[in-house]
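Sharing a structure with you now.
Every protein chain except one is present and positioned as in the full complex.
Order of writing sets the labels: A, B and C. Residues in every chain begin at 1.
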Amino acid sequence: MADERIKHVTMPKWGLSMKTGRITEWLAEEGETVSQGADLADIDTDKIVGTLESPEEGVLRRIVADVGAEIPVGATIALFAPPDVPDAEIDAEVAAAREKLASGLLEEVAGPTVATVEVDGRPLAYATLGDGEEVVVLVHGYGGDKNSWLFVQEKLAEGRTVHALDLPGHGESAKDVGDGGLDELARAVIGFLDAVGVPRAHLVGHSLGGAVVTAVAAAAPDRVRSLTLVAPAGFGTEVDGEYLRVFASAASRRELKPQLGKLFADENLATRQLADDLLRYKRLDGVDAALDKLVKTLLDGETQAIDAASLLGSTSVPTVVVWGREDRVLPVANAAAVGERAEIRYVDGAGHMVHMENPAAVRDAVEEAVRRG
Amino acid sequence: MTDTLSTSVAYELKPEALHDAYRTMRTIRAFEERVHEEFATGDIPGFVHLYAGEEASAVGVCSHLDNRDTIASTHRGHGHCIAKRVDVKAMMAEIYGKSTGSCHGKGGSMHIADLSKGMLGANGIVGGGPPLICGTALAAKQKGTGGVGVAFFGDGASNQGTTLESLNLAAVWNLPAVFVAENNGYAEATSSTWSVASDNIADRAAGFGMPGVIVDGFDFFAAYEAAGEAITRAREGGGPTLIEMKFTRYFGHFEGDQQTYRADEVARARETLDCLLRFRGRVTETGQLSLETLDRIDAEVAELIDEAVDEAKRAPKPRAADLTTDVYVAY
Amino acid sequence: MARTISYREAINEALAQEMERDERVIVMGEDNAGGAGSPGDEDAWGGVLGVTKGLYHRFPGRVLDTPISESAFIGAAIGAATAGMRPVAELMFIDFMGVCFDQIFNQAAKFRYMFGGKAVTPVVIRTMYGAGLRAAAQHSQALYPVFTHIPGLKVAVPSSPYEAKGLLTQAIRDDDPVIFCEHKALYDTTGEVPEEQYVIPFGEANVVRDGGDVTVVAIGRMVSVALAAADELAGAGIQCEVIDPRTTSPLDTDTILESVESTGRLVVVDESTPRCNLATDISATVAQQAFRALRAPIEMVTAPHTPVPFAGNLEDLYIPDAQRVVNAVKSVTSWER
Partner (left out) sequence: MGDTVVGIVANPLSGRDIRRLVAKASVFPTAEKANMVQRMLTAFGVVGVDRVLVGTDLGGISAAVLRAIGTRTPRDPPWPEVEFLDQDPITQTAADTVNAVRRMAEAGARVVVCLGGDGTVRAAAAACGDTPLLPLSTGTNNAFPQLREATVAGLAAGLVAVGAVDIAAVTRRAPVLRVDAAGRSELALVDVCTSVNRYVGARALWDPAALTELYCTFAEPDGIGLSSVPGVLCPSPRDEPSGVALMLCPPAEATWVVAAPIAPGLVVPVGVRSWRRLEPGEVVEVATPRGVVAVDGEREIEFSDAPAPRVTLRPDGPRCVDVRAVLAGPARNRLIQEVER
């Protein structure tokens, strides 16, 4: 009978499609005492390299997964245990874990559950994690989808219900974006809240999604408990118009990939898999038209065409803004437009995809907003 | 009494229809005889196969067609093109390989086409056309346009699998198609009495469960009536028909052919059977057209052909850049 | 929403969705109805391997059964295409091109050029290729290089269900004649395919796997063979970049050249016979345009210059397998000047 003081750290499931992960680097050594939340290992999920924060407090007794090896989600990658647990028991536990892995008998790790609701005659898809009174809705940006919250959603879902929504024209939602305007998209989010029977929710929006949730708060303040705006569009005027236009027009990986680099501070995070996934999305009938409309909504020549800042000013919904200092799509200078209306958290070493490059910072911001809401 | 009757007679041609038919037949003849001369001067490149002598067939058939209808032709296709209203000057320019040609000089005599007119192209492959016509007939049937597909082919093609397969498919699918076998007696230099085992191509129709008729291909009125029946039948959903036109071509298989394989039959045909000669005699006897009218048409046609040749000779060649264009719609 | 379906289902779905979307799309082929004109209608085969199953009753009058008469009905599909339809004809086995090739390469492929750019011939000819089913010499060939050789034709060779649906949808919407080559041994393979319609543009290769040591180009069924080899080689510390051109005409040489520029080594895996095939074509292009980048001679893994044998042990030898790819990769990586 194994010692219950031995704790397993397993390969996390970051996003729906993640089946396996590869440890690219261990950030702690065997025997080291690790505090909960400390960086434990870098993991390559094919889509992106992410950092696993230690779920446990204590001594890292044994590293089970070697660097470079392909490990299925749910498989043991490390063991934590107090120093007084004998090595023999640890060895036995490792052997057992390896056996279990070899036999392929891993319990299916519950990822988010995906569902769709009908809003204004168009199906909207969303992924849900957790279960709780408090409801958080995550709204992605232009060209993104519900999976872009892969490093954020799981943690936020502890004791809460967290929905990650696919906006119209994105992900698995209908590709019809109507006039593609901010109001249209805001109506979709409100419609979504109605459809899932949520009177009030904490809204989190990235980029275009940031502008959308701001518009929701302005249109229906009583439905919104708090706002977390991650590199939101509609603040200031600076924008990399080329990124938006090429993203919409690119038909091949060679055209698209260079643009994707602009999303991150560390360009290596723009993997080929990310490009291929986006191409698969862009090839769907109706997506070209949707993106074209959204570009028209977002851009006026080389400057931003929407104004979310004044919308935000018109509400008193508690708000926290997060911005990557190395954002090349919506430069951080735009944050000035937030003024005194909300707390702004600047994140070093992060680009436009703050929630991927520094998920912890985004989670903390959400927690803060939720606390105030 | 007889006059009230005559108005209801099938295939009674009004003077303007005769006028048009004669002009078209004359245009084909003049076009071919001129190409014959010009080819001898060495100005015209490549292979050229002339239709002279067979005019009644193309015109007798195409007089019943409009732009809904499609035809597929053969390597001896000039007559079919003119009968289906392809622009004569563009045709001449094409034969000279000029950029103003029907195909911008990239097709030549054997590939003149104008799909906007339902002319699916002369065809360098013996037996290439009939399957295509099954397709255009199928399209007409699917779209319910009432269109008919007509495949012209020669006695040589009558022995090709593609032709026999197409006759079968057209019968199986009950397509609005008409197969016109132009039996001019020779596949290149080989007599059809030797190469066609059934001797009469029309006999083969019975094997496909469709009507087959033999028509004097030198007689416009015979061709016109037979084609009219077949085309009407096809339009009304009656299915395909095989018509065999029997006649002789006036020139060799291709220009430069010494025709050692045949004797004086051409001279005899020209004197006694020629479709234009007989047409003139008969329409003047019935008083439907006057000799003056016919001569005026001849003169106008001669002028048109002169212009066509002059313009073709003066027209620019294709640009070097055209070598690689129009291989694909997009690549 | 993506779900896992088979290569066969992906093709069937592409046909059904395009027929739904565009009434000009018609389907014709042998045994499409299955005993047309007989009670057999009621259990339409959907072609000899059931790829079009269900369409016959779902689209009355738009799925035509044909006699075994390839010249006539392939030609008819081509003719119908010139007359405004978008026909998809099924040439049961690619080996049967021999009885209808004139209509394909002298007619369909030439119209646009020889008619001076005035013809549009949006016909798709779906056909089965490939060895592995013990079907012997006349039902097993990989003849896509023959079509690839002909200007005016486009040639797609899908390697997976996702590719099959996206490339076929593109083929049907494409305004040029397309030869769509389906590997008969792939019909029951499965993969994630979106329910929604999508198109994969022609001439855009798919980098199936990243790797810095060797570029491995593989087409059709050979893609999975190359991936198996790449997995084994990864164990030995050799990282292969596996590229699936997806279409042989047009061919995405840029992606291949880019990859070779970084790896300096090329192995081409092609199920067709070795003379004037895709392997020789790609090798020549790379030798010509990326010579300086090459650090080792190019390796080609192809079938032998023989007909496809019947006996199982011989056919297994005939078809390129992962071991031969592994050997080829090892020879280019171990090559020293």
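Throughout what follows, a residue touches a chain if its C-beta (ideal position, glycine included) is under 8 Å from a C-beta of that chain, and two chains touch if they have at least 3 such contacts.
Note that this is a predicted model, so its numbers are computed, not measured.
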item: In the full complex, displayed partners of the excluded chain; value: B
item: Sole contact to the chain not displayed, among B:Gly53, B:Gly149, B:Pro176 or B:Gly212; value: B:Gly212
item: Full-complex contact with the absent chain, from B:Lys89, B:His104 or B:Arg233; value: B:Arg233
item: Absent-chain contact - pick from B:Thr145, B:Asn200, B:Thr293 or B:Thr325; value: B:Asn200
item: Residues of chain B in contact with the chain not shown; value: 1-2, 4-6, 8-13, 193, 198-200, 202-203, 205-206, 211-215, 219, 221-222, 224-226, 229-230, 233, 241, 243, 246, 282, 285-288
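Methods note: only the chains that are shown with their structure count from here on.
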item: Category of the chain touch graph - line, ring, star, complete, other; value: line
item: Core chain by centroid distance, with centroids computed from Cα atoms only; value: C
item: Distance from chain C to chain A - Cα centre to Cα centre, in angstrom; value: 38
item: Whole-Å separation of chain centres (CA-atom averages), chain A against chain B; value: 70
item: Of all residues in chain C, those that touch chain A in their complex; value: 1, 162, 166, 194, 196-201, 204, 206-207, 210, 254-255, 258
item: Residue ranges of chain B in contact with chain C within the complex; value: 70, 72, 101-108, 111, 113-116, 120-121, 123-125, 128, 130-140, 142-143, 149, 161-162, 165-166, 168-169, 172-173, 325-331
item: Footprint of chain B on chain C - complex, ascending; value: 26, 61-62, 64, 66-67, 69, 71-85, 87, 99, 102-103, 106-107, 110-120, 151-152, 154, 174-176, 203, 250
